[in-house]
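Here's the structure we're looking at; comments come further down.
A single protein chain has been omitted from the complex, and every remaining protein chain is retained in its original position.
And then subunit A:
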Amino acid sequence: MTTVDYVLRLGDDALVTAQRLGAWYAAGPEMEEDVALANIALDQLGAARLLLTYAGELEGAGRDEDALAYQRGPADFRNCRLVEQPEPDFGTVIAKLLLLSAFQLPFYEALAGAGDERLAAIAGKTRKESAYHLDHSTLWTLRLGDGTDESHRRTQAAFDTLWPFVDGLFASSEGGPVDAAELRKTWTSTVEDILGRATLTVPTPVAEPTGERTHLVELLAEMQQLHRAHPGARW
């Protein structure tokens, strides 16, 4: 039996990713990239909506996608910390997307063939999108890693900064048909291969920092502000 928390974790990863990417409107390095980043944000948001709707149904307390997205505080968000990290430059956007999509692709592929029919149907759709996200972030990682000295330095720094948060992707996820912890090997081989081809160094493992999730607090404050200012309103 799939638990609410299991589904929330997947939905929150997707929602927070979409929220970060949504802030990149009209800020990409090329117009084509504005289109691509919006597309990826839309994919993640679409997945989030399906997953949060399902989580609400499993919970059975009458909460829909918006109640779960807008009326939970930071302490109740189940996403991994990687996705909430700020994206100060395009290198960080790409590094984060690579780390995430190298996880989401095998995860959704496994979910598509696993026991929960509803999750299998959602994953059947999202795995195709994850394949595109991985392809897009791989191509950019190669260009940036093996481009100029500056792009190499910036992109290596982005992977170094995000690396302490990769463990969170694999925190054991009981309560659902696929355990994230089992995908680490596949993920490691994908990511190490791409970083190698991009002439980047695989960072040394570091423990995830502890402390308050201030980035998530700020992200949610912005996202939820308008919705919360009008309790009970329809939009």
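Just so it is clear, contacts are C-beta pairs under 8 Å (C-beta built on N, C-alpha and C of every residue); 3 or more make two chains touch, one makes a residue touch a chain; residues count from 1.
The rule is short, and it goes like this: contacts and distances are computed from a predicted model.
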{"item": "Name of the absent chain as recorded in UniProt (options \"Manganese ABC transporter ATP-binding protein\", \"3-oxoacyl-[acyl-carrier-protein] synthase 2\", \"Acetaldehyde dehydrogenase\" or \"Ring-1,2-phenylacetyl-CoA epoxidase subunit PaaA\")", "value": "\"Ring-1,2-phenylacetyl-CoA epoxidase subunit PaaA\""}
{"item": "Residue of A:Pro74, A:Gly124 or A:Gly147 touching the missing chain in the full complex", "value": "A:Gly147"}
{"item": "Residues from subunit A at the interface with the omitted partner, ascending", "value": "15, 18-19, 22-23, 25-35, 38-39, 41-42, 45-46, 48-49, 52, 65-66, 69-70, 89-91, 142-144, 146-148, 150-151, 154, 222-223, 225-227, 230, 232-235"}
